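With one protein chain withheld, the remaining protein chains of the complex are depicted in position.
Moving on, here comes chain A:
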Amino acid sequence: MHNPQLNDNGELTHLLSTEGLPRAILTQILDTAESFMEVSAREVKKVPLLRGKSVFNLFFENSTRTRTTFEIAAKRLSADVINLDIGRSSTAKGETLLDTIDNLCAMHANLFVVRHASSGAPYLIAEHLRRIGRDDIHVVNAGDGRHAHPTQGLLDMYTIRHYKQDFSNLRVAIVGDILHSRVARSDIHALTTLGVPEVRAIGPETLLPKHLDKLGVHVFHDMEAGLKDCDVVIMLRLQNERMTGALLPSAGEYFRHYGLTPQKLALAKPDAIVMHPGPMNRGVEIHSAVADGAQAVILPQVTFGIAVRMAVMSIVAGN
């Protein structure tokens, strides 16, 4: 099947998902990000790679934090950044998603960073750009529905590589609401592509998608069994709205069974790292003693995220 993320030369032209990307491209992104880490430490934190280019942050769903990290990354690449918080208002005015895109193309956009509540929306945009012959415009998915959040997945990979060097001997656990998590899906594909031998998913059946085993994941309902001897623990945010349906009885019961406490973390390897895509719910999925503890690498994740987003934007815009 035609992979809409790659151009005819097999190079990355859009970043839509970590699924289906060759290992060499994932590694290229991580290596490029590593070279950008030094830029952020400089007094003048800029490189001219995207000078004269316009990056449009198209957030159909609000997220100040993710949008800000993309904005910082684009500015460090010397791009012009235009932030559009579209929310649901333009659709309410009757304009379709693709009408919006056509308008922005006419404003000479070079790169769209897209966040959308519907799974697959960035694919629709990339497909539309191909159809109208605008191969010069690139799309970076900043989170679509439950589907993918590839830059978060990649910054997670960067973090793991930073602390563990090698992917080929790791046991990684992802804990919590995997069903609704685009981060989990992006992590799973990236981890398996990069050669992690054991990826575990831990959560109650109500928060796990069917057929996770087909994605190469081992499922655990018992957190203590699932954490045993892990090198990396990725905690997922539990959205408040998950408490209203029949998915979970209460935040308290969730925390007792699936919250990461120091006692449970002790079952993982002594040098295990704890990650979280943020924003955290302390006392719901993670105990403060763990969130603020020595094994947590949650703030370095944020720093790495800027370098990873710089890498992704410079690579797609260069291809």
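Going forward, contacts are C-beta pairs under 8 Å (C-beta built on N, C-alpha and C of every residue); 3 or more make two chains touch, one makes a residue touch a chain; residues count from 1.
FYI, contacts and distances are computed from a predicted model.
Its UniProt record calls the unshown chain "Dihydroorotase", which is the correct pick from "Acyl carrier protein AcpXL", "Dihydroorotase", "Protein ImuA" or "Tripartite tricarboxylate transporter TctA family protein".
The omitted chain makes contact with just one of the residues A:L6, A:I72 or A:L215: A:L215. Of the listed positions A:K53, A:H147, A:R200 or A:R237, the one in contact with the omitted chain in the full complex is A:H147. Per the touch definition above, the residue from A:K53, A:R76, A:H116 or A:R237 contacting the chain not shown is A:H116. In the full complex, chain A touches the omitted chain through residues 1, 4, 19, 96-98, 116, 118-121, 123-124, 127-128, 144-148, 182, 185, 209-212, 214-215.
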